[in-house]
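So, chain A:
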Amino acid sequence: QNASGSSSAATSAAASSAASGSASSGSSGAALSGEVKIGAVMPLTGSVAAFGQSGQKALQLLEDQVNADGGINGQKLTFVFVDDEGKPATAATVGKKLIDNDKVVAIVGPLTSNCALSLAPIAQQYKIPMVTGTGTNEKVTKVGDFIFRTCFIDPFQGKVVAKLASSDLKAQTAAMLYDNGNDYSKGLAQNFQKSFEANGGKVVSSETYLTGDKDFNAQLTKIAATNPDVLFLPDYYSTVAVIAKQARSAGIKATFLGGDGWDSADLFKIGGDAVNGAYFSNHYSPDDTSAEVVQFIKDFKSKYNTTDAPDAMAALNYDAGKVLVQSIQKAGSTDSAAIQSALKAYDGTVVSGHIKFDENRDAIKSAVIIKTDGGKETFYTKVEP
Partner candidate 1 sequence: MPLLDIENITIKFGGLTAVSDFSISMEENDLFGLIGPNGAGKTTVFNMLTGVYAPTSGKIVFNGESIQGIQPHQITKKKISRTFQNIRLMKNLSVMDNIKVSYAYQAHYSLVSSIFRLPSYFRQEEEIEKKSLDLLKIFGLLELKNEKACNLPYGQQRRLEIARALATQPKLLLLDEPAAGMNPQETQNLMDLIQWIRREFKIAILLIEHDMKLVMGVCENIVVLDYGKIIAQGPPDEIKTNKKVIEAYLGEEAADA
Partner candidate 2 sequence: MLKIQNLNVYYDAIHALTDINIEVKEGEIVTLIGANGAGKTSTLRAISGLVPAKSGTITFEDKKLNGYPAYKIPYLGISHVPEGRRIFSNLTVMENLQMGAYCRKDDAGIKKDFEMVYARFPRLKERMKQRGGTLSGGEQQMLAMGRALMARPKILLLDEPSMGLAPIIVQEIFHIIKEINGSGTTILLVEQNANMALSIANRAYVIETGNIVLEGKASDLLQDDSVKQAYLGG
Partner candidate 3 sequence: MSLIEFLQQLINGVSLGSVYALIALGYTMVYGIIGLINFAHCDIYMVGAYIGFFVATYARLPFIPALLIAMLGSALLGVVIERVAYKPLRRTTNINLLITAIGVSLLLENGFNAMFGGNPRTYPGDILKQQTVMFGPIRSDALHLIILGISLLLLVLLNLFVNHTKMGRAMRATSLDKDAAALMGINVNTTISMTFAIGSALAGAAGMLVAILYSSLDPYMGMMPGIKSFVAAVLGGIGLIPGAFVGGIILGVVETFMAAINSKIAGAVAFVILIVILIIKPTGLLGKAVKEKV
């Protein structure tokens, strides 16, 4: 079976050019061990472990593919996985471990924004290129010019959903219910509100809860009284599903809207009927028929012998890894400045779409809107930036 798939043309082209490059620069001793190590910082334990485990699987798939294809510049690619537990302080510590002990040439991750914010200054200080696939907080890449991001940022996502609400759903009023103790949830809510109000809508009710809460009746009763057209629920699927159920039984008729945190097959297991008829923004849709997506899903399913399609966490981290690997190949060396400039010049298509970095080193990317229907995620539309 051909593991390299659709991007094999680009990859092998880059690889062959890099191979010749490495032949000349190989003697410079950039990687004595004969391997190129890239650090991968993910939460493998703790309350967001599920995301990290997804990301890890995707990167392991990438590692196999790249090595089967001749590695990076003729050297073996190794991802060094470390667990940040979803805690910023741990991310900083393990980041230093990667840089100092494992001598990685670059870092993929961290997965959550808080951890990314914590590790970014260190990566910048040591001039180690860091590419986060999922740290959507806009501040992350502002830390410095070695920090890159392959996903869209919270303001964009907020804008996309708000636009959907205003123009497609013709919503006049919106309510929000978000986790005040979670940076991601709170960030999305703020950005949604900004855009929605800019579009002329009105946020009639903005309620919060704290991570771990399971009973939202108080907030929902209050929201029900304002009778909003849409209810924005920017949190992870496990919480959202619980909220949705309670919201329906509290008599809220509004259409539910959400962000990329919704993406999971388990959304329907928990939420049942209540989550049907909702819309959320995402990085990619498994229904997408583009060659990259089809190939990725196929490879992923066969490697892990599963029928479940990989979630966005998998796709995004795969992309971050791939962008980094291709840039190193293009740079033809593991010198950090070379990798940095290769990243800056990157222009290619990966699973979640076309990637090219803007002056803030953020990917300029499209988003997809997914509609939930009959217990399934269906592709609704694609929104260009």
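Selection rule, in plain terms: all candidates are chains of the complex that A comes from, given by their letters.
Convention: a contact is a pair of C-beta atoms (placed from the backbone, for glycine too) under 8 Å apart; a residue touches a chain by one contact, two chains touch by 3 or more; residues count from 1.
It should be emphasised that the depicted structure is a prediction, and the values quoted were computed from it without experimental measurement.
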item	value
Options 1, 2 or 3 - which one, within this complex, touches chain A	3
Residue numbers on chain A that touch candidate 3, as the complex places them	45-50, 53, 180-181, 207-215, 217-219, 221-222, 225, 238, 241-242, 245, 249-251, 266, 269-272
